[in-house]
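Here it is, the structure in full.
Every protein chain of the complex appears in place save one, which is left out.
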Amino acid sequence: MDLETYQSTLARLLTTAWLLPLCGFVIEIFAGWWSNRRSKAAAYLAVFCIATGFVCSLTALLYWGEKTEWAAFAGHAAGHGEAGAEHAAGAHDGAHANAAHHAAAGAAAHATPAYPLAVSGTHYVLVQFGRLRVAIDYYIDSLTLAMFTMVTLIASLIHVFAIGYMGDELTDDHEDHEVHTSHGHLHRPGRYYRFFAYLSLFSFSMLGLVLAGNVFLVFVFWELVGICSYFLIGFYTERRSACLAANKAFIMNRVGDFGFLIGLMILWTWFGTFQFAERTEDGQTTPGLFQMLRTPEGEILRLNTQSGQRVVLVDSHGDPLLDPTTREPKTVPYLLLVAAGMGIFAGCIGKSAQFPLQTWLPDAMEGPTPVSALVHSATMVAAGVYLTGRFYPMFMPEVLLAIAYVGCITLFLAATIAVVATDIKRVLAYSTISQLGYMMLGLGVGAWGAGLFHLITHAFFKSLMFLCSGAVIYGCHHVQEMPRMGGLRRKMPITAYTMLVGVIAICGLAIPWPTVFGEKIAFSGYHSKDAIVAAALTFAQLNPKHILLFLLPLVGAGITAFYMFRLWFYTFAGTPRDEHVYEHAHEAPAVMWIPLVVLSLFAAFCAVGGEEGPLFKLLLNSEPAGVAAGRESAVPGGISIPGHAAVAANHVAAGVDALIVAGLGAFLAYVFYGVRWLNPAEVKNQFAGLHRFLIEKWRFDELYDVMFTRPVHIIARWCTWIDRTVFDGLLHAAARLALDVARWDRKFDEGVVDGLVNKVGDLTFATGRSFRVIQTGRLRQYVMFIVVGVIVIGVAGILFVTQLRAG
Amino acid sequence: MEIVKSALEPLFSLIHAGSVWAFVLATIGAAVAVVLSQNVVRMAFWLIIALGSTAGLFFALDADFLGAAQLLVYVGGTLVLLVFGVMLTASGPFMQMKTSPGEGVLAGFIGFSLLGLLATSVCTVAWDPHGAVAPIAAAGYNPAEEGNTTRALGMSLLGLRPDKDLGQENARPGTGYLLPFEVASVHLLVVLVGAAYLARAKRRQAPPAL
Partner (left out) sequence: MPAVELDVYLFVAAVLFVCGAVCMATKRNAIGVLMGVELVLNGANLNFVAFARYTALGLDGQVIALFVIVLAAAEAAVALAIALSFYNNHLTIDVDRGNELHG
């Protein structure tokens, strides 16, 4: 069967890409002892694994495109609007065509493809308790393929970069300048191989998260990437700050994951499955999670009952699912669906460092810079956005609004803090939070494609910028403070100009009008951010109450341009501020700058064509049904979600707005830090209060301190007091009582019991002593005794018998 | 011939009774002599007499195999062993270890008491005499031409009881002495090894070299 070959080929390619890093991890960890501390074997192994994974992913992507006759790229965006209804019929031929919701909206406009655009299946069933089925499922659609290719590519480049960056760990005696002990700096063996082992484990977990075909497995890998992040943030475990940051990241993620778990429970209880896609087993078809909730057109069937609004569950054809016993349609309370959506989004908030759990990400910069690039900007934190995208059909309009607001607040908050940050990595960290906020906003306002589009482009340019900052830190011998840099572009030109590519990309600067080959002259960020801003504008037009959802991102775009150019000018332009640092700065070696160049190419051109380009269309292929059409609120004042057509109409206006604001921000940065017409210090003094407020990160750490830490301390103190006075008092009294009882017992024991035993012993001893005389040890006497005894017994016996006879 | 046999019958029984009485007297006398003699070699001699005449009593009691075994094992085996013991242990062949007269008197007194007790029991208890004569004759297991008791004893050691099982309806076989026989065999082996171990020549430690 060609179809089966197609499915298994895709699954095997991606599974290979997924499991190779695990093999690498196992070998690196368990065979670490044969490679000595100066060996780069572990690094080469890790690079081999992840690079092979990239090749597999790319092969899978091309194979998929080839087999589906590039249907995903051929469709026209205008076709989306009415595509939903048509494709549902086509997506279901073939036993494995479980493509109901994520199926090809674009492709459906044309002929029905011979091969389904999304495939799913099961590798292995772990356990099955009644209805609860935990399996290693896979689900492959265009989003999976795009994520796989992106993650493996970026991870490969970062692995290569890390070969050079972590070079100072290649020693038996590594001196950590950040840790002071009583004997000076801390000395410890290098941990080169361990770093790469962690990276491999992380790659495995991240790929598993993307490949997972059920939400339970997603949760498993969700936690695995969490623990990898913990390991990597705390890589310099001797540094107190690193330990605290690792703990903070882990605990903050736990808060979010709590919500995730609640969401999982609700889903399990009401839907009875964790699967994303439809599964046919023994002739019985179980619809996937999203299929149950929405008709193939993406509609939610609501039902008003006395106990409140409920949602009818449907099968893949849109017919209501019947309860096997009562033969009535299965329904789910609407409120519970909102709660489940909120819970799962809470997990995404934690993982993607969104407001109000955003504080861990800047602290996570304690980890080595390649980690920041891979884990804390490009992939792991993007997992939250990815999951939000995957669960999109699950989110009710209220949840979407919450997502939009969370993203909106986050992007503004983080952008403002980034303006005043001086540590080069922290600026990038806040920028990451801010950009993640954009993605969430995009998803929240209904621009599903735009949000994930930004996820991919951001991954490229943010990992590029982090690696550049890594190269700067490496070149400046672990100086991270921007005020000590300046003019570095003369010392490290490659780093400086690749960084500039990243900066322009994230700011969304472009030259829209003179087009080249019919394309605007623009880097990737321009396209993706434009799409989000356009969607936000349309949303604000449809729902005038929520105008803030457009204004804040717009202002945020300006701030982004400002702080990113501020960073670039601060670091690379102007005159050196610290001669010592400048003197010793040097360009990174080739193993580090080659990844920079490759990434800068991707950062510049991965989104070429914008919303008509291949990447966007590839992603849009997986768009849930119904998103393209948008949704009009049934009740006045309700939440309306814009469709593609409405957004497309606003695209030019929003693009111009965003470009103007971004240009303003960049110009302002140039004024302050490029030509220095204005002195930033004066502005800082004028707005000292605001500055301190921003420096203290909007006082979130203090707020959490007051809200959670202090009350816990106070309660703990009460508990201590109760413990000390009440419980200890009781315990002491009990102990004293026991002591008294024991004293009495001792007297009784010594006097009565021991006395009795001693008496018996003495008696026995005396008896024995008196009998001792008889024991002469003479054989003949013993014989005599025996004979005498026999006589005595015999005589007694005879007498007794005689007596009996007589009596 | 039959006539001669019946004529001589009283004479045979007289000789038989006489010989029994002679063995009785010899046994008692030799046993007392063992007690009274002080020389160990003489004691051994009187013991031979006592055991031999006991064998004679066994013959008189129709236990011909036992009598033969008594002669072979005791007189031929055990006593030779005893004499070996005497030769190996005595510092001189006529060494004497006198018992004090007081002890002798005491032992005699106690001995007579015990004898009195036993004699009393012998006399007072009704021993059911002749109880076994009839079954033996009925079973016919013990004819002189079949070696008297030898065959029966051998079969009982192999687990059969000719005097009880043979010719009886519904007899339950297996009341013989096969297991004790085996146990006794092993016992003899153990004793052999044990005796050899106990009596082995002790290797004295060489005096420390100067």
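Per-chain numbering from 1; labels A and B assigned in written order.
We take it that contacts are C-beta pairs under 8 Å (C-beta built on N, C-alpha and C of every residue); 3 or more make two chains touch, one makes a residue touch a chain.
None of the values given here were measured: they were computed from a predicted structure.
Undergrad: Tell me which of A:Ser241, A:Gln775 or A:Thr802 is the one touching the absent chain.
TA: Touches the omitted chain: A:Gln775.
Undergrad: When the complex is taken as a whole, what residues of subunit A touch the one chain not shown?
TA: Subunit A touches the chain not shown through residues 771-780, 783-784, 786-787.
Undergrad: On subunit B, where is the contact patch with the chain that was removed from view?
TA: 13, 16-17, 20-21, 24, 27-28, 31-32, 34-35, 40, 43-44, 47, 50-51, 54, 57-58, 60-63, 65-66, 69-70, 73-74, 77-78, 81-82, 84-86, 88-91, 97-99, 103-104, 107-108, 110-112, 114-115, 118-119, 122-123, 127-133, 135-136, 149, 152-153, 156-157, 161-164, 177, 180, 184, 187-188, 191-192, 194-199, 202
Here is the rule we go by: only the chains that are shown with their structure count from here on.
Undergrad: Rounded to the nearest whole Å, what is the centre-to-centre distance of subunit A and subunit B, using the mean of the C-alpha atoms as each centre?
TA: About 102 Å, centre to centre.
Undergrad: With touch defined as at the start, can you tell me which subunit A residues reach subunit B in the complex?
TA: 780, 784, 787-788, 790-791, 794-795, 798
Undergrad: Show me the residue ranges of subunit B that touch subunit A in the complex, using the header's touch definition.
TA: 103, 106-107, 110-111, 113-114, 117, 120-121, 124
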